[in-house]
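Only a single protein chain was left out; the remaining protein chains are all shown in position.
Moving on to chain A:
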Amino acid sequence: MDSTIIIEKSVIILVVFAITMVMAMYSTLAERKIAAWLQDRVGPNRAGKGGILQPLADGLKLFSKEEFEPDTPNRFLFFTGPAIAMSTALMTSAVIPWGDKFHLFGRDIILQASNIDNALLYIFAILSIGVYGIMIGGWASNNKFSLMGAVRAGSQMVSYEIAMGLSMIALLMMTGTLSLREISLQQEGMQWNVFYQPLSFLIFLICSFAETNRTPFDLAECESELIGGYHTEYSSMKMGFYLFAEYASMFISSTILAVLFFGGYNYPGISWAVENWGVNIANLIGIGVLFAKICFFIFFYMWVRWTIPRFRYDQLMNLGWKILIPLSIVNIMITGIVILRHEIAVFLGF
């Protein structure tokens, strides 16, 4: 492997890391602004012009808060919990294609940290590891409420992972590949997967709400029953890491939604732009389009949070196991029948 590839990939990884952090930071501001807008308030407007420096002030506040530790025999695990939550939230971005090929300095640069065959499976693997951050943190807090919150959040994530995986299988049957780059290339122009797999998209969307522990599925955090849920005992930046991880994973799951179902960096007329304006400009527009889609999904998350009331815990489990999983299995069967319709017609003798 030559050193240019290593430099190129490191730059991409660093930039993606920085962008994820900035997006997560400003999602906190956006959430408060959108909440204010939906509730007919002004929202944070003191730090900077229109509250633009609010995330920095929040970060500074979290850093300078007193670091409290409960009297726990598992001090190491207590520190590991937020670390796992944060790193799993950031790891997923490695396989996401942020743009098509750039032609710079006489070589093609693909805006993707690693183009592995099993990108989609990799994302599921990271998602399933993410539960550990919550479980370990909640258990190591040595507090009943933390443990109950952790078990709630964990069982919710495990249950919705199944429906999420099954909804993905229907998409995979159609695309025939697990590589996110190839899935993006297949959706060239306006051939977005959402038009072919609307049910799969709906199930995936609902499950990603549950995976990120967002309202209407944020039952892990419940003042009247469980205080703060799994991060009751956390303070200072350890608490900040849990909150930050939630926003980072919200950004990442919006990205996955955009890439899988809404064409990623594709936009109508991309081939025309490549022909007339060149590869680089067409791709710059593509990156902009991808980020517009991501921002829309982040807005959607917040819109839902401030519009829809939350579920009860048994309703949540019923929805996951008794509605979403059978629905996604039906979706798989319909997809199979549609893919094999010619063979079935021949078999039945039409």
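To be clear about the criterion, a residue touches a chain if its C-beta (ideal position, glycine included) is under 8 Å from a C-beta of that chain, and two chains touch if they have at least 3 such contacts; residues count from 1.
Please note the rule applied: contacts and distances are computed from a predicted model.
*Asks:* UniProt name of the unshown chain, from "XdhC family protein", "NADH-quinone oxidoreductase subunit J", "NitT/TauT family transport system ATP-binding protein" or "Sugar ABC transporter permease"?
*Replies:* "NADH-quinone oxidoreductase subunit J"
*Asks:* Have a look at A:I12, A:A113 or A:L147 and name the one touching the chain we're not showing.
*Replies:* Considering all chains, including the one not shown, the answer is A:L147.
*Asks:* Using the touch definition from the top, which of A:V16, A:A89, A:L111 or A:I136 touches the missing chain?
*Replies:* Of the listed residues, the one touching the omitted chain is A:I136.
*Asks:* Of the residues listed, A:A125, A:L185, A:L202 or A:I227, which one is in contact with the missing chain?
*Replies:* Of all options in A:A125, A:L185, A:L202 or A:I227, contact with the hidden chain holds for A:A125.
*Asks:* Since one chain has been left out of the picture, which residues of chain A touch it in the full complex?
*Replies:* 77, 116-118, 121-122, 124-125, 127-129, 131-132, 135-136, 139, 147, 150-151, 154-155, 158, 161, 178
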